[in-house]
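A protein chain is absent from this complex, but the other protein chains hold their places.
Up next, chain A:
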Amino acid sequence: MSIVPPHDPTDPTAPRLTDLEPKAEAPAFLTPEAGDERPLQARHIEGRSPWLLAWQRLRRDRVAMVSLVVIGLIILLAIFAPVTTAITGHPPNEQYRETGLSPDGLPLPPSSEFWLGTDDLGRDIFVRIAYGARVSLLVGVAATLMTVLIGVVVGLAAGFLGGAVDTLLARLIDLVLSIPFLLVAIALVSITGPSLTVTVLVIGFFSWAAVARIVRGQVLSLREREFVEAARSLGASDRRIMFVDIMPNILAPVIVYASLLIPVVIVVEATLSYLGLGLAPPTADWGGMISDAQNYYTTAWWFMVFPGMALLMTTLAFNLFGDGVRDAFDPRSDRIFE
């Protein structure tokens, strides 16, 4: 039985099948694209996730992309630091007292032998910068990961569980934030002795509170959203609501914070080693190199400038990239639909 009268091509007023086509509420993107003859199941419509949208926005940010390339190069430099040794023939801790120092025992300027010059002990600065990148990046990433992990868990628990747990954790956050970081760090390292692990732990321990505070605030507002209520009315457990429903919604600000935290951590690590609290001396380390250079900067500018440049380039690249990430996640900068 058909309610559609047979179509008469000669009669322009006769109703056509196409007149009945548009459904009540079907914007253009809901109706299959014209000419797509594949059956329904075969066509796989992929939604654009908020992550994908953010990435698409980030890809259009030229500054962020250049920064990403710079970061990539620094990572490559760190990974392939032994290659620099292979090319130049200079191990990072080898002291070239004959060829690497002037007759007066001063550092040598950049040359074909030592591309970025030598330091006060006749070591190759280029090779040492490459090896120093390993320390900076490792500490930067490890301490940031630790910070984010502790911060997210504490913030989630405080915000979601509320009550006495929240009061306790919120006071703990305040306490940690009020501890003078450098003072305690110096005291701690003087007890345990400097090492990579201690550096990471010290930075992580003093940084998580800021993340926890951000996460807690986000969770407090998300907890009141109806989709949390909906999950509860469906019988979802607290754990499921916390990690499946709420957590994906706080990841964006956490990622933004983390990407801006990495350069801070790198600088803090350099600061610690500048103060002699970083890694034990022979290990190549940017902060330590700058520290060593401060007695020679009038006679050997390269000794201070190149490690300083490396530090500056790295933190600048991470900062600019972090800015880009923040813009990409910010819904107000919705440039994807321009």
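Quick note on the criterion: contacts are C-beta pairs under 8 Å (C-beta built on N, C-alpha and C of every residue); 3 or more make two chains touch, one makes a residue touch a chain; residues count from 1.
Keep in mind that, in the parts below, contacts and distances are computed from a predicted model.
**Student:** The complex has one chain missing from view, so what does its UniProt entry call it, picking from "ATP synthase subunit a", "Peptide/nickel transport system ATP-binding protein", "RNA polymerase sigma factor SigM" or "Exopolysaccharide Pel transporter PelG"?
**Tutor:** "Peptide/nickel transport system ATP-binding protein"
**Student:** Given that one chain is not shown, which residue among A:V139, A:A231 or A:A293 touches it?
**Tutor:** A:A231
**Student:** Hey, which chain A residues sit against the chain that's not shown?
**Tutor:** 23-25, 27, 29-30, 40, 43-50, 225-227, 229-236, 240, 244-245, 248-249
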